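Note that one protein chain is taken out, while the other chains of the complex remain in position.
On to subunit A.
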Amino acid sequence: MTWYLFQLLLQASLMTIFVSVLSIFAGLGFAVLLSAMRMSGNRVLFGGAGLFISFFRGVPLLVQLLLIFNLLPVIGITLPSLATAIIGLSLSTAAYQAENLRGGFEGVPIGLVESAEMAGFSRLQTFIYIRTPIALRMTFPALVNEAILILKASSLVSVVGLVELTKMAQNLAASTYQPLPIFASAGLIYLVINLIVAFAARRAEDALPGLPAK
């Protein structure tokens, strides 16, 4: 295990971070949309969101990624592996984040919605300016938990041909015959990234106004 090999791992971890961060935020946006569909009162939208969540929670991420990777070319769409990876990860995390958010949306006190109605807010405005920010705050710890899971799950995207931290470690292990130090280093890098995420989240939680617990 040399410094050079470690540097290669660090470089690859940038790809891990890039893919994960993009997927987490895209997934969160999509999760809010799924929540809106479930709260719309429209049966088709409600059913569609439910079906989506059931599928992406019920099928292993690895299978999802392979499905998307193999399905898209069949219907005439060819995307680079980076895009495929981000789509796969964000759809999957959206399903989980939507479930997390459900608890938050259900926990928004009805009085806060009534006061928005009396202030002249439309349903959409109430959803955007009142319900969503409060639901996000209430479920913040669960959302961070999901973000950490996605950071680790991003190791699966190597199956669509993307070279991120895990794939790089596999490549290096195969070419240097030193699997142990290399995978140990990769594990350490994942651990450090997630510790930083957890620390930042804790700080953000303290700084966020309007958490019902305070």
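Just so we're on the same page, contacts are C-beta pairs under 8 Å (C-beta built on N, C-alpha and C of every residue); 3 or more make two chains touch, one makes a residue touch a chain; residues count from 1.
By our rule, contacts and distances are computed from a predicted model.
**Student:** One chain of this complex is not shown here; going by its UniProt record, which of these names is it: "Nitrogenase protein alpha chain", "Cytochrome C biogenesis protein", "Glutathione transport system permease protein GsiC" or "Phosphate ABC transporter ATP-binding protein"?
**Tutor:** "Phosphate ABC transporter ATP-binding protein"
**Student:** From the list A:S40, A:S81 or A:Q125, which touches the chain that is not on show?
**Tutor:** Residue touching the chain left out of view: A:Q125.
**Student:** Give the residue, chosen from A:G58, A:G76 or A:G111, that touches the chain omitted from the document.
**Tutor:** Only one listed residue reaches the unshown chain, and that is A:G111.
**Student:** Contacts of subunit A with the missing chain: which residues?
**Tutor:** Here the touching residues of subunit A are 109, 111-112, 114-123, 125, 129-130, 133-134, 137, 209-212, 214.
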